[in-house]
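Heads up: the structure comes next, in structure tokens.
Of the protein chains in this complex, one is absent; all others appear in place.
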Amino acid sequence: MWAMIVKEFRELRRDRRTLAMMIVLPVLMLVIFGYAANFTVSKIPTVVVGPLAQVVSEHLHLPFDVVGVDPDETRSRAETQLRDNKAVVAVVTGEGPITFLMDGTQLFSVQTAETALGRMVQSARAAGETPPAFSIQILYNPKLNTSWVLVPGLAGLILVFIGTLITSLGVVRERQAGTLEQLAVMPFRPWDVIAGKIIPYLAVASFDLVVIIALGAGLFGVPFAGNVAVFALGAFLFLLVTLGLGVLISTVSQNQGQAIQLAFMIMLPQILLSGLIFPISSMHVGVRWIAYILPLSYFIEISRSVMLKATPITALWQPLGLLALLGVIVLGLAVVRFRRDLAPSSQTAIPLAEITDEAA
Amino acid sequence: MGHLAQAHSVTVRFGAVTAVDSADLAVDAGEVIGLLGANGAGKTTLLLSLLGLVRPSAGAALLFGGAPSTVSRRRVGYVPQTLGLYNDMTVEENWTFTCRAFKQRRPIPATIADAAGELVRDLPLGLQRRVAFAAAFSHDPELLVLDEPTSGVSPLSAARLWADIRAAANAGSGVLVTTHNMEEAEQCDHLVVMVEGKVVAHGDAEAVIGRRAVVEVRCADWRRAYQVLDAAGYVVQAKGTTLRVPAPRLEVERVLDDAIIEARVDVAPANLEEAFVAIVSGASPS
Partner (left out) sequence: MTWGLFSASVRFGGRAALDGLSLVAARSQVTVLIGGDGAGKSTALRALLGLVPLAGGDVSRPGKTEIGYVPAFGGIYPDLTVAENLAFSGRAFEIASHDLTDRSTQILERIGLDGVEHRLGGHLSGGMQRKLAVALALLHRPRLLVLDEPTTGIDPVSRAQLWRVISGEAASGTAVVVSTTYVNEAQRAHAVTLLDRGHAIVAGSPDEVIAAIPGAVGALRQSTQPSGPDPSWLRGRTWRIWAPDAHLPPEAQAIQPDFNDAVIVAELDHDVMRGR
């Protein structure tokens, strides 16, 4: 038995990928998620409109982060700000009580805002003042249903799981079946092969998405208020990035085990850092940048906005554009990496030694 | 002394598939037995039944005169096709592991000592095989069981490995080897030929070839001769520019005459490979 123990340790010492996973990963995860997991929001973007805007805005302190004061704006324009993800709270002043319009898709922000308002009223009363009358109106998700906010995000998460995992095995399987080299010798270009590996899954994943949304509507009553075409565009770009990431993983993996390891390491941060559960705005700045490179973060923004708020495409050009950019980068890298795999060489001599990695 | 290992009408079934069908085999001390057959003929399964790693559905597999057990397996040195070495460890570490497992302390043998500090995965296959063999032999087994010991190695490495095997047999061990390589098969004292689970022939190489013969065709326009004979349905082998046809001389001569090809046609004894093909084609009508 002792012989077995010694042997296992010796083998482990040389298996760097597993060692990294066992030692580095838990430390990394704890640090990152420790800083990311946060249910309270410290800064809520707020706009104030109406004749009393200036006065009211001076009384608003953190967590309300006043980003716009416009006495001339109307309530409907304020709502548009909410719809277009420019603010989470819109304060409408004018005749009658002050109205706090809140974006019901930002659950934690709304809770934080309500709590803050409650505290403000209490401290005013304690100081002997009478706080002004106000009302709170929660738009888009009046009952603050968690499922309404979660389903659009879960749709994306499921696609990340399936999409990345499935395509990550694609090139590896060819490598292991010995067909990869044959493809290289056939009249195919690297792009033909990669497109061939993505397009069928694009179709299947799109179908999956429709099923998930339908189930969400049927079981949880999640509305679909916005433009289907905009949603489709967002989904298409998102899938391109996700599937492309899968293909990229398979071009850097020598066998299925490695591919799955890598796929999981890429999926894990997306669960906790993409705004699915913890709002991105409440993440510590040091880890918030990770959210900005995850495709899922952008898809969640797009799907929540379109499904719950009917946000138009003009307000979503940023996440859509960034997804498109990520897509170009990921697919571009996959093609480059794949071309190296196939390594077509010129027919003439290459005078200088070209050091390549050990081919599979 | 009885046989070191013996199969007595061993049949092994996996569900609906009969991998081994009533096979007989015996290995004695000091001899090299070759189990010859295609992949899937049942050689490895028969081997595993002798080691007790697979249970026969019928018949008896005996190891040192009794049912195979953990105790009797300690007297066997086994090298599977995949070598059974740890690629991430050095030759020395692999050796230490094996010695510890068999509770012995042996110095690393001279044949592989030069590579002691190298990782197994960095060695050429021929050397890896020698390491695996040395490890199997480290505890002085009375029986050596080797599955495809020289597949994929260079001719010189194969010869060296066979020298090791022969030395082990000379020292008193019995050796059971499986192979589908006809060249190797000639090295064995006794051959057992398997086709689709059944033993179809046994004896030394000469006995297995028997009186089978082929015709050798030598002519200037060998290419046309090849095409003509091929078109006539014969399985022609080209050895350089000499063609070998497993068919009666008169037939071949007639075919060549009809095509107006002048050639010298001689009868020659079949080699082991041609004999094997004839046996296999005869055994399974297709």
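In order of appearance the chains are A and B, and numbering begins at 1 in each one.
By definition in this document, a residue touches a chain if its C-beta (ideal position, glycine included) is under 8 Å from a C-beta of that chain, and two chains touch if they have at least 3 such contacts.
Fair warning: this is a prediction, and the values are worked out from it, not measured in the lab.
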Quiz item: Which residue, B:63, B:85, B:132 or B:153, contacts the hidden chain when the whole complex is considered?
Solution: B:153
Quiz item: With respect to the chain omitted from the figure, which of A:27, A:185 or A:285 is a touching residue?
Solution: A:185
Quiz item: Which listed residue (B:41, B:76 or B:215) would be found touching the missing chain in the intact complex?
Solution: B:41
Self-check item: Residue of B:58, B:113, B:207 or B:238 in touch with the missing chain, whole complex considered
Solution: B:238
Quiz prompt | Contact footprint on chain A, counting only the chain that is left out | solution = 176-179, 181-182, 184-188, 342-345, 347-359
Self-check item: For chain B, residues in touch with the removed chain
Solution: 37-41, 124-126, 151-160, 162-163, 166-167, 170, 180-183, 186-187, 223, 226-227, 230, 235-241, 273, 276-277, 280-281
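The rule is simple: only the chains that are shown with their structure count from here on.
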Quiz item: Which positions of chain A touch chain B when the two form their complex?
Solution: 2-3, 6-7, 10-11, 14-15
Exercise. Please give the residue numbers of chain B that touch chain A in the complex, ascending.
Key: 86, 88-89, 93, 97, 100-101, 119
